[in-house]
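One protein chain is absent from this view; the other protein chains keep their places.
Letters are used for the chains, namely A, B and C, taken in the order the chains are written, and counting of residues starts over at 1 for each.
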Amino acid sequence: MIKVGIIGATGYAGCELVRLISLHPEAEIAAISSVSFEGKKISDVYPSYIFLNDMVCETSAQVVKKSDIVFAALPHGLSQELAEDCRDNGVKFIDLGADFRLESEDEYKEWYGGTFLDKGLHKKAVYGLPELFRENIKGKSIIANPGCYTTCSPLALAPAVLYGLVELKGIICNCASGVTGAGRKPNQGNHYPELNEGFHAYKAASHRHTPEIEQTLSKLSGENVTITFVPHLLPVNRGILATCYADIKQGVSFDEIRKAYEDFYKDEYFVRLLPDGMYADIHNIKYSNFCDISLHHDSRAGKLIACAAIDNMVKGAAGQAVQNMNIIFGLDEKTGLEIIPPAF
Amino acid sequence: MIKVGIIGATGYAGCELVRLISLHPEAEIAAISSVSFEGKKISDVYPSYIFLNDMVCETSAQVVKKSDIVFAALPHGLSQELAEDCRDNGVKFIDLGADFRLESEDEYKEWYGGTFLDKGLHKKAVYGLPELFRENIKGKSIIANPGCYTTCSPLALAPAVLYGLVELKGIICNCASGVTGAGRKPNQGNHYPELNEGFHAYKAASHRHTPEIEQTLSKLSGENVTITFVPHLLPVNRGILATCYADIKQGVSFDEIRKAYEDFYKDEYFVRLLPDGMYADIHNIKYSNFCDISLHHDSRAGKLIACAAIDNMVKGAAGQAVQNMNIIFGLDEKTGLEIIPPAF
Amino acid sequence: MIKVGIIGATGYAGCELVRLISLHPEAEIAAISSVSFEGKKISDVYPSYIFLNDMVCETSAQVVKKSDIVFAALPHGLSQELAEDCRDNGVKFIDLGADFRLESEDEYKEWYGGTFLDKGLHKKAVYGLPELFRENIKGKSIIANPGCYTTCSPLALAPAVLYGLVELKGIICNCASGVTGAGRKPNQGNHYPELNEGFHAYKAASHRHTPEIEQTLSKLSGENVTITFVPHLLPVNRGILATCYADIKQGVSFDEIRKAYEDFYKDEYFVRLLPDGMYADIHNIKYSNFCDISLHHDSRAGKLIACAAIDNMVKGAAGQAVQNMNIIFGLDEKTGLEIIPPAF
Partner (left out) sequence: MIKVGIIGATGYAGCELVRLISLHPEAEIAAISSVSFEGKKISDVYPSYIFLNDMVCETSAQVVKKSDIVFAALPHGLSQELAEDCRDNGVKFIDLGADFRLESEDEYKEWYGGTFLDKGLHKKAVYGLPELFRENIKGKSIIANPGCYTTCSPLALAPAVLYGLVELKGIICNCASGVTGAGRKPNQGNHYPELNEGFHAYKAASHRHTPEIEQTLSKLSGENVTITFVPHLLPVNRGILATCYADIKQGVSFDEIRKAYEDFYKDEYFVRLLPDGMYADIHNIKYSNFCDISLHHDSRAGKLIACAAIDNMVKGAAGQAVQNMNIIFGLDEKTGLEIIPPAF
C-alpha cells in the first residue's frame, strides 16, 4: 500500500483527497495535517466523515515523515519549502497549489508576486495534466497539479490547437465555476443569500489561471498563445464549464475537427467526447474524474465552440492528483477513480 | 386609466404582466385570456395571486373588446391574426412573441419557418427596445417587444458598435439564462433534479434570437453584422447575464469606450452603467426593469468584455412591454416601474 | 411625509426597511446609520441599490435627530439606550430586535442574559403583532416588533388557542427558515457549499423565540402555555414555514376550527386563509407582507395541523415594522405594503 500524506487536509481540495484516497485500493492515508485545525479530527470539520475517518491533524513535518507521497493543498507560496523537505526525505510530492505550475519565473512574479526559491526544484517539477503530458509525468517526483480552469479549458481546445485547425489569435475561454472553487473560508461574496440566485463574471482578463492556460496551449502549438479568459461564479457546489471559442482556419472543415478530437481522445478514459447534439453539462460529471467535451460549429461565423465540463474538486483538483499518483507509481491510471457520476 | 388586456396571461410572461400592471398607477387590467385555462382564475394557476387577483380567463376576442391596449404573450405564429383584430378594433398591440421582431421575411422563414401573413401590418410594427429606438416607438400601435437575450446583448454592445469603437467581425455573445426563460411547461430538461446543480450550453450558434441581435447591431452600425451567440441554462429562476466580447479597434482606448457608454446611457434610467471594478450580476436586478452593465478590458488581447444583466421576465419581457406602453401613451417611461431590486 | 430613520441599516432587516420605506407613499428615509459602515453608502454594501439609494450611513445620534420615527435593527441588548434617546427626543421607536419583546424580566434574563435597564420604558413598550394586538398598538411610541418565528407560529394557532378549540398542552411548532434569518455575517454554517443541498434542525427546544411564542399564546388563552419549538434551516433565501400541531379538544369538529379561523381572520388583509386542499408555501408570499395559513386535519390522531408561511424579512421583520408604523401614525395599515408576491 502506498502511504499517502495530505497537507492542508481541511481545505476543500484536501478534504476531497481524503475521500478519494479512502476509496483507493492501493493507497492509504498515513497522516494528515492542517494549520488551522491541528490536533482536531477531520470529522470535526467535515461531519460527513464522522466515524468513517476520525484522523487527527498533525504537523506537516509529521506528515512528511510518515508518507511515501505527499499531497499539498495550500495557499500559493507555501509549497516550495515543503517540496524541498519531501525531496530531502525521498518522498514524492504532488502540489495542488500554484507554486510549480508556471515554468517562467517572470510570469510567476507577474501573476503571483513570488519568486522561485530553488530553481533546481522547479526544473524537476512537471505539469501534471496527464491527457496532454503523460509521458513527462512518469517516474517524476514533483508534480504541479493543474488548477481547475486550467484543466478543462486546454482539454476543450487541445486537439484543435495541437493540429493547427484553429487560429491561435483570439481564443476565448468563457468559464463558469461552482462555489467550492473559492474555498472553505466564508466571505461576503459567497454568503448564501448573496450568491444564491446570482451569476456574474469576476477577474475578467485578470485571473491567475490565464498564464497557465496559455502555457499549455503554447506548448501544444509551439507558439506563444494569448487568450481571453473570463471566469464566472455559478450558484452550485461543484463543477466548471468552459465554453471556448476559436476561429476555424480557412479550409478546415468541422468534420476534420471532430475527427481530430475523436482520434486524440480515443484512448483517454477520463475524457468523454460526446456525440453530436449533446452538450457538456456539469450535472453529468459531478463527483467523478471525467471531463465531458462537446463540439459545436458556428458555420455562419466560422467558429469552433468547444465545451468542457469537469468537477472542479475532482478532475480539477483531488481526482487529477490521484491520477498523477497512479502514473508516477506505475499503477493503472484509473485505479480508485472508476466512479460512475450519479445521475442526479 | 388605460384599459389593459393580457392574452396568454397564464404563461410566465403573461403572469408577470399581471403583477406589473397591478402596480401601475395609470393602467388597470380590463381582461385576461388563456387558451389552456379558459374559465379558470389566474390565481388557480398562480397561488401567489390568491385573493389579490382572482380574474377569470376569457377568450382573446373578449379581451380585445374590453381593452385600449393588448399585450400578447403567445407562442410564435399566433400573434399576426391577433394584431389584425387589434388594428381593426383600434386597440394598440404589444407583442411579447417573435412574430413582428424580424423585419426580413426571409429571416423569419429561415429561423421560424413562418411567413408574414399581412405585410402591411409588419411595416407598421416597430421594434420596442426603447433605449435604442425610442423615437420610432412614440405614437405607434404595433410594438414588437424584444426577446430576453435580444435585450441585454445589444444593450451591452450598443455604444461600442454605434460609435465604431470595436470591430464588427467576431463579436461573441455568451449568455446564461434562468429557467423561467424556458416557460411554464415542465419538461425533462427543466425537471428540478436534472437541472439543479447543473449548467450547460444549448442551441449553440443556432438559437432563434441570433438574427434579432444581429438586426439590432446592424441597424446601429449601418453594416451587416454576424455574431456568435451561445446561450446557457442557469439553475436560477430569473435573470440573464450576457458576457459579450469584441475586438477593440486599433487606436481606440478603453477610456474612450467607457466615456462613450457613459455618454450614451447618461439619461437612461433603466440602464445602470456600473463603476469600474464592479461586475453586472443577475442577483442585483431581480424583479426590476434595470439593465446593469459593466465594462472590462482585456488589454493583453485587445478585447472589450461587456457584461449586461437583466431580469429576463421584466426588462427581458413584461417590464419592457410596460415601458413601451408608457411611451406610446405619452406617460413618463418609468411609470409603474420604479422598482428597487431586493438586495437578496 | 413621515421622516424615517433606520438604525442598523446595513443588516438584512435594515436593508429591507430601506427598500420598503422607499416604496411608501407617506414616508421617506431621513437618515440611516450603521456601526460597521459609517461613512459608506448603503449601495456600497448592497449593489442592488446603486443609483437608487446612495445614502451615506451616519451615526445613530444623527439619525434620531432627523427622524419622526426610528426603526432599529440591532443585535439584542443595544436597543434600550436608543429607546431612551428616542423618548427624550419625542421620536417614535420601533425595535426590530428582542429587547422589548418579553414582558417578564426574568424570562429576558433566562433567555438573553440581560436586564431591563429602565423598567418604565419596558412598561410603555407594546408588542407589535397587529393581527392579534392591534388595539394596544394604536397611539403607542415604543413598539417591540416580533421576531420571524414568533409571527408565523402564533398566527397559525391563534384562533384555535383563543377560542379554546385545542389542548394547550403538547403544542409543537416545527419551523423552517430561509438563510437570511441568520443575518448578513458569513459563517461556516451558512457558507454556500455547506448549506446548499442541506437541511437540519438547530437549537431544538432551546431557541430564544420560544418564550416569545409562549407569551403570545398565553395571552390569547389566559393560561401559561409551554410549547415545543424546533427550528430548521432551509437552503433558500427567504421564507419561514411553521407547521404547528395541537390536539383537538374532545367534542370539537374540524369544521368548527375552520370556521373560527375564517371568522377571526376575515378582515385581516395580510392573512390569507387558504381554501381546503391548498398548502401554505413560502414560495407564494416572498417579498410580501402576507401570511398564508392552511389548515389540515389528522382525524386518526385527533390533531390540528396548521401551516403558516411568511417572508421572514417582510412579515417577519421589516414589513411588519412598517405595518406597525402605519398603525401608530393612523394610516391605513396596508399603505406601502400592497405588494403582489411574484409568482416565481
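The criterion applied here is as follows: a contact is a pair of C-beta atoms (placed from the backbone, for glycine too) under 8 Å apart; a residue touches a chain by one contact, two chains touch by 3 or more.
Since we're looking at a predicted model, the values are computed, not measured.
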Considering the complete complex, which visible chains touch the unshown chain? A, B, C
Sort through A:Tyr46, A:Phe93, A:Tyr149 or A:Tyr192 and give me the one touching the missing partner chain. A:Tyr46
Looking at the full complex, which residue from A:Thr180, A:Thr216, A:Thr243 or A:Gln323 touches the chain that isn't shown here? A:Thr180
Out of C:Glu197, C:Asp263 or C:Asp332, point to the residue that touches the absent chain in the complete complex. C:Glu197
In chain C, positions touching the absent partner: 170, 172, 174, 176, 193-202, 204-205, 226-228, 230, 232, 234-239, 241, 243, 245, 247, 279-284, 286, 294, 296-301, 303, 305, 307, 309, 344
Please output the residues of chain B touching the missing chain, sorted low to high. 12, 178-180, 184, 186-188, 190-193, 195-197, 235-237
Hey, which chain A residues sit against the chain that's not shown? 12, 15-16, 19, 22-23, 46-53, 180, 197, 237-238, 272, 274, 278, 281, 283-285, 287, 313, 340-344
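The rule we apply is simple: only the chains that are shown with their structure count from here on.
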Could you classify the connectivity of these chains, where an edge means two chains touch, as line, ring, star, complete or other? complete
Can you work out the whole-Å distance between the CA centroids of chain B and chain C? 37
Which residue numbers or ranges of chain C touch two or more of the other chains? 12, 180, 197, 237
